[in-house]
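This report refers to the structure that appears directly beneath it.
With one protein chain removed, the remaining protein chains of the complex are shown where they sit.
By written order: A, B, C, D and E. Residues from 1 in each chain.
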Amino acid sequence: MFMTVALVPENTLITATPEEGRKLAMKMARLIIKATQPDETVRNRLRDVYANDAQMLLQVGQVVATEFATIAAANNYWRN
Amino acid sequence: MFMTVALVPENTLITATPEEGRKLAMKMARLIIKATQPDETVRNRLRDVYANDAQMLLQVGQVVATEFATIAAANNYWRN
Amino acid sequence: MFMTVALVPENTLITATPEEGRKLAMKMARLIIKATQPDETVRNRLRDVYANDAQMLLQVGQVVATEFATIAAANNYWRN
Amino acid sequence: MFMTVALVPENTLITATPEEGRKLAMKMARLIIKATQPDETVRNRLRDVYANDAQMLLQVGQVVATEFATIAAANNYWRN
Amino acid sequence: MFMTVALVPENTLITATPEEGRKLAMKMARLIIKATQPDETVRNRLRDVYANDAQMLLQVGQVVATEFATIAAANNYWRN
Partner (left out) sequence: MFMTVALVPENTLITATPEEGRKLAMKMARLIIKATQPDETVRNRLRDVYANDAQMLLQVGQVVATEFATIAAANNYWRN
C-alpha cells in the first residue's frame, strides 16, 4: 500500500536544474486545475479556451511564475 | 470546551510532505471562501461555475500557489 | 486619550496561532475596504455582490492569502 | 532647495507601528495612482467608481496587501 | 561601443532613497510595456486608456508594488 501522490510529482520541490524546476511549476499548476475539475473532457475543452486567449495565456504565465518562485527558493536558486 | 478551528485544519502550517502541504493550501483557500459565503447551497452553485470556467480555474491556481508559498516557507521547503 | 486603531486590530501582527493569524488576515483585508468605502450601507450591498460571485470569492481568497503571507512571516510561521 | 518627495511620504519605509505601516501602504498606493493620473478631477471621479464597485474594492485590498508586505518586512514586522 | 541599457536605467537596482526606488519601480514597469509595444503612438493611446480607467489604474498600482518589493529588498529597505 502507498499514498497516492496527486498534487506534487515525486512529492518533492527539489529538482536538479532550473529547467526541471520550471517543468515542475507547470505540472503543479496543472494538477491544481485537475483536482478542482477532475473531468478530463471538461479540462480539455477549457484548455482549448485558455490556450487561444491572450489574457488567459498571460494568466497561465502568472500562475507558473508564482509556483516557480517557491520552487526556486526551495532549491536555493540552483546557485552552486 | 475548545476553540473551534475553522480556518486552518489542525491549527498548524507544518506538514510531513509537499503533497500534504499542497492539500493544506487547497483547504485553506476553500475555508476562506466558506467563511465569506457560509451558505453551502450557494457555495456549491458557485463551485460549479468556477470549475467550468477556464479563467476562474486559473484564478484557483493562483490562490493555491500563493497559499502554498507560505506553507512551503513554513516547512523550510521540506528540504531534509 | 489614545490613538484610534482602525486598520490593524490591537496594532500588532503577532498572534498566538495560525488560526488567529488567518482571522487577522481577513479582518485586515476588510478594514482596507472599510477605509476606502466608509459608508456601511454601500459596503453591505457590495459584500452581497462579492459573496455571491464565484470570481470575486476567488479574489477574496487571493487578498487574504497575500495578507496571511505577511502575518505568517511575522510570526515565524508559528514553528515552535 | 530640497527634493520634492512625491511617492514616499517622509522618504522612509520605517514606521512606529503596524497601524502606521498600514496607513503608509494606503498612501503609497494612492501616490502611484496620482503620479499616473495627475488630474485631480479625473482621480476623484475614478475614486467614486472603484469605491462603489465590489471587484475594484477587492483590487484595492490586493494592492495595499502587496505594499504592506514590503513595509512590514522593512520594519522587521514590528516584532519588538 | 557599449551595451544599450533598455530595461533597467543605469543597470542597477540600488538607489539612494525609497523615493528614488519608487521612481525606478515605475520606470522599470514602463520599460517592459515599451519593450512589448515599441510603437510610441500606440503606447500613448493606450496610456490614455489606462490613466482614465479605475480598474487599470489599480492594476498599475499592483505592478509598481510588485517591482518595488524587489527594489526595496535589494536596498535592504534603506534601513540605515
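Brief remarks follow.
FYI, contacts are C-beta pairs under 8 Å (C-beta built on N, C-alpha and C of every residue); 3 or more make two chains touch, one makes a residue touch a chain.
Just so it is clear, the model here is predicted, and its values are computed rather than measured.
Taking every chain of the complex into account, the absent chain touches A, E. Although one chain is not displayed, chain E still touches it through residues 3, 5-8, 11-14, 28-29, 32-33, 35-37, 42, 46-47, 49-50, 53, 55-56, 59-60, 62-63, 66-67, 69-70, 73-74.
Summarising the interface, chain A meets the missing chain with residues 17-19, 21-23, 26, 50-55, 57-62, 64-66, 68-69, 72-73, 77-79.
To be clear about the criterion, only the chains that are shown with their structure count from here on.
The minimum number of touch steps separating chain A from chain E is 4.
Common neighbours of chain D and chain E (chains touching each): not present. Of all chains, the one whose mean C-alpha position sits at the greatest distance from that of chain D is A. In this structure chain A contacts its sequence twin chain B using mostly different residue numbers, the overlap staying below half.
Centre-to-centre spacing of chain B and chain D amounts to 28 Å, using the average Cα coordinate of each chain. Under the contact definition stated at the top, not a single residue of chain E touches 2 or more other chains. The touch graph of the protein chains shown is a line.
The chain pairs satisfying the stated touch condition come to A-B, B-C, C-D, D-E.
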